[in-house]
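With one protein chain removed, the remaining protein chains of the complex are shown where they sit.
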Amino acid sequence: MPDTLDPSDVEQLVRSRPGWSLSDDGRSVSAELTFSSFADAWGFMSEIAIEADKLDHHPEWSNVYNRVAITLTTHDASGLTVRDVALAKRIASALARRGYGEE
Amino acid sequence: MPDTLDPSDVEQLVRSRPGWSLSDDGRSVSAELTFSSFADAWGFMSEIAIEADKLDHHPEWSNVYNRVAITLTTHDASGLTVRDVALAKRIASALARRGYGEE
Amino acid sequence: MPDTLDPSDVEQLVRSRPGWSLSDDGRSVSAELTFSSFADAWGFMSEIAIEADKLDHHPEWSNVYNRVAITLTTHDASGLTVRDVALAKRIASALARRGYGEE
Partner (left out) sequence: MPDTLDPSDVEQLVRSRPGWSLSDDGRSVSAELTFSSFADAWGFMSEIAIEADKLDHHPEWSNVYNRVAITLTTHDASGLTVRDVALAKRIASALARRGYGEE
């Protein structure tokens, strides 16, 4: 099981696309995304579903129409780890490719 | 916009597969499903995603690994309508085809 | 059943993103797409799958790793119709959003 992240790595994660919010207990980050349509949102989720299962690290996520909320945490470590960073990078890449999340 | 369901129709919906729980305010039903794997859960969600968009009626749903939680409601009617019954039927069919939800 | 397209509409379809090739018999158009990864290709296909079923007009398509080949035709009309134009527009939009197919 990987160690939890150092504060500087957490800060870097929070600052990365799409702009993650750190939970009060510091053990997870969350983001809310809005897409142009349900089909657009579902294409994004389908891409990340494949990446997540390949990483063997799955998001906690919900969807209503064109909106997707994602929470990342590593349950076995009771906090954020390199696994969350890896999945966050895939999410950032999928959003960037679609032109979303530009600052 | 369709009317909200009669109590007898709500009761029938609640009793249908996969066993829906009526919310306290009577305006929505929810179910929690467990699948054999993330891929199995995702296959189910991908099938329902297509049916939902075709019905133009989308679930509120969340996923963590092999678990899927679904809430059905018709926001524009502030309650349950025939649209929720239609989507519930697609969900029941997809579960039955996979052998899930048998009582 | 819609009529087959006028030659000028076929020409417009062929010129649209992603650059369709008209078959020798003029009854279908095809395109071959390459994505950055299998997950990227699958996200695209998942988005189009939803749009296609909603239009009730499905592509003939194949996939190997990061490559997707698509053929559009309207079988019932033995040729290209407004249905193919509608699906082609969804495909163009999904590719444009990802920055693919720019000329």
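Letters A, B and C mark the chains in the order given here, with residues in each chain numbered from 1 onward.
The rule is simple: a residue touches a chain if its C-beta (ideal position, glycine included) is under 8 Å from a C-beta of that chain, and two chains touch if they have at least 3 such contacts.
Note that the structure is a prediction, hence the values are computed from the model and not measured.
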item: Residue, one of B:D9, B:D40 or B:E60, that touches the chain absent here; value: B:D40
item: Chain not shown: contacting residue from C:Q12, C:S36 or C:S62; value: C:S62
item: Where the unshown chain meets chain A, residue by residue; value: 46, 49-50, 53-54
item: Interface with the unshown chain - residue positions in chain B; value: 36, 38-40, 42-44, 46-48, 50-51, 54, 90, 94, 97-99
item: Contact set of chain C toward the excluded chain (per top definition); value: 38-39, 42, 46, 49, 52-53, 58-65
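Everything below uses one rule, namely that only the chains that are shown with their structure count from here on.
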item: Chain A and chain C, separation of their C-alpha mean positions in angstrom; value: 31
item: Per-residue multi-chain contacts in chain C, two or more chains; value: 46, 50, 54
